[in-house]
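All protein chains but one are shown in place.
Read from first to last, the chains carry the letters A, B and C; within each, the first residue is number 1.
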Amino acid sequence: MTNVGIVLVSHSLELVKGLEELLNQIKQSVPIAIAGGTDENEIGTDVFKIKQAIQSVYSEKGVAVLFDLGSALINAELALEMLDDTKYIKIADAPLVEGAYAAVVQSGIGGTLVEVIGSAEETKNLQKIIR
Amino acid sequence: MTNVGIVLVSHSLELVKGLEELLNQIKQSVPIAIAGGTDENEIGTDVFKIKQAIQSVYSEKGVAVLFDLGSALINAELALEMLDDTKYIKIADAPLVEGAYAAVVQSGIGGTLVEVIGSAEETKNLQKIIR
Amino acid sequence: MAFTVDEAKLWLINLNKIYQQEKMYLSELDQAIGDGDHGINMARGFNELNKKLETAEYHTTADLFKDAGMVLLSKVGGASGPLYGTAFIKAGGALKDKEEVTKEELAAALFESLEGLKLRGKARLEDKTMLDVWIPAIEFLQNHPKVDWDEFKKLVKEKMEGTKKLEAKKGRASYLGIRSVGHIDPGAASSYLLFVELARVCEGVGL
Partner (left out) sequence: MAFTVDEAKLWLINLNKIYQQEKMYLSELDQAIGDGDHGINMARGFNELNKKLETAEYHTTADLFKDAGMVLLSKVGGASGPLYGTAFIKAGGALKDKEEVTKEELAAALFESLEGLKLRGKARLEDKTMLDVWIPAIEFLQNHPKVDWDEFKKLVKEKMEGTKKLEAKKGRASYLGIRSVGHIDPGAASSYLLFVELARVCEGVGL
């Protein structure tokens, strides 16, 4: 793969399914994987789903992980610990939806993992409303 | 209604359905309404859906509107313009998922509209990962 | 001769044909710097509008514009929907119950459209949006007592092409930052088409 992969982690499977659909509109060339809900697709997160999602878009170009709430982070970090080589995997400190949008745009133009994570984290400073 | 209502606007119907489910876990007493997708439930937003969602949770306690991308804002502002009394309706400059979570918590403890919008907007400064 | 409800209708019917023809082109422009749906959006919205125009009867340009705006508002989808919708609704509002619209009145109505676009989208000149066509177009119409429509068409074409060199500050394309340079803004392209068709209709009635 020539583009940084994006993994979307949420407590809700439906939420990340919708987000994926929204993102797929922008750039088809960006590998996107989702990990939503518990192993029974209830509200929660599942470390094995996250691990699998990361693996499914893994390349040395890198993987950027975005998540919704703190408890998803616990499982995301645990998933990383279960993987052998995590040099090319980074978790973004960014809002899920807005960060994922920026990440996909940046990955779509061939950005590096550091640039993709940077774009995602920049959305914290995004002024959404001009008053 | 004694709690501030929350309206979730997204380009994806699925996304806000999932988000609503996640939020309903926290506090049942907070009125939540969603407006996702176009009138044919494709990716996009619809001014009439937003207007209706606002009306469905409207009270003088107030309504806080959260949205995903800038184009949703255009329709949200247009929806507000179509309503007669918008004194008690505010759009939050906040990330959709994180902002909505904080907004529901704040509304759940009886916060005012200003407090609810404030909590939502505060999540911009939320450090999601401690490094 | 003057601009009446028949010209208004002709404009929108022709515009629908153009947007159906240019659907792929507009979407390709949007693929480069947005989400690739602008052509689909415009084609869908104007197709719905066309259907409506085939059956509904309007006595004034104002009524037709207002109704057209409402259709576009909800059927285009995407940011351009509420923008074009607002533009037509505002123009309709300005024309009131006039049966024959002079060039001055048309220009004034379209000025109101532009004000609506600015209010809704909060974009400025050179933000690489449809406004980069709208602002000079309206200025031209207001500043020329007698419009040379060929000059007008040349102007909007230039302005549309001029968005190529701009960096996007509004809408989805703004996420690309400097990488948005080198591409024509899709909304500027659809607005260019809108003004070209308007020019044709106006020429036809010697406005």
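One rule holds for everything that comes next: a residue touches a chain if its C-beta (ideal position, glycine included) is under 8 Å from a C-beta of that chain, and two chains touch if they have at least 3 such contacts.
No experiment lies behind these values; they were computed from the predicted model shown.
Note that the undisplayed chain, when the full complex is considered, contacts A, B. Checked against the full complex, the one of A:15, A:47 or A:66 touching the unshown chain is A:47. Among the residues A:2, A:29, A:71 or A:112, only A:71 touches the chain that is left out of the figure.
Touching the missing chain, out of B:78, B:102 or B:116, is residue B:102.
Of the residues in chain B, those that touch the hidden partner chain are 25-26, 101-102, 105, 109, 119, 130.
Annotation for chain A: contacts to the undisplayed chain at residues 38-39, 42-48, 69-71, 74-75, 77-78.
Simple rule for what comes next: only the chains that are shown with their structure count from here on.
Ranking A-C and B-C by contacting C-beta pairs places B-C first. Centre-to-centre separation between chain A and chain C, using Cα means, comes to 37 Å.
If you average the CA atoms of chain B and of chain C, the two centres end up 31 Å from each other. Within chain B, the positions touching two or more other chains are listed as 43, 69-70. Touching two or more other chains at once are residues 35, 37, 172 of chain C.
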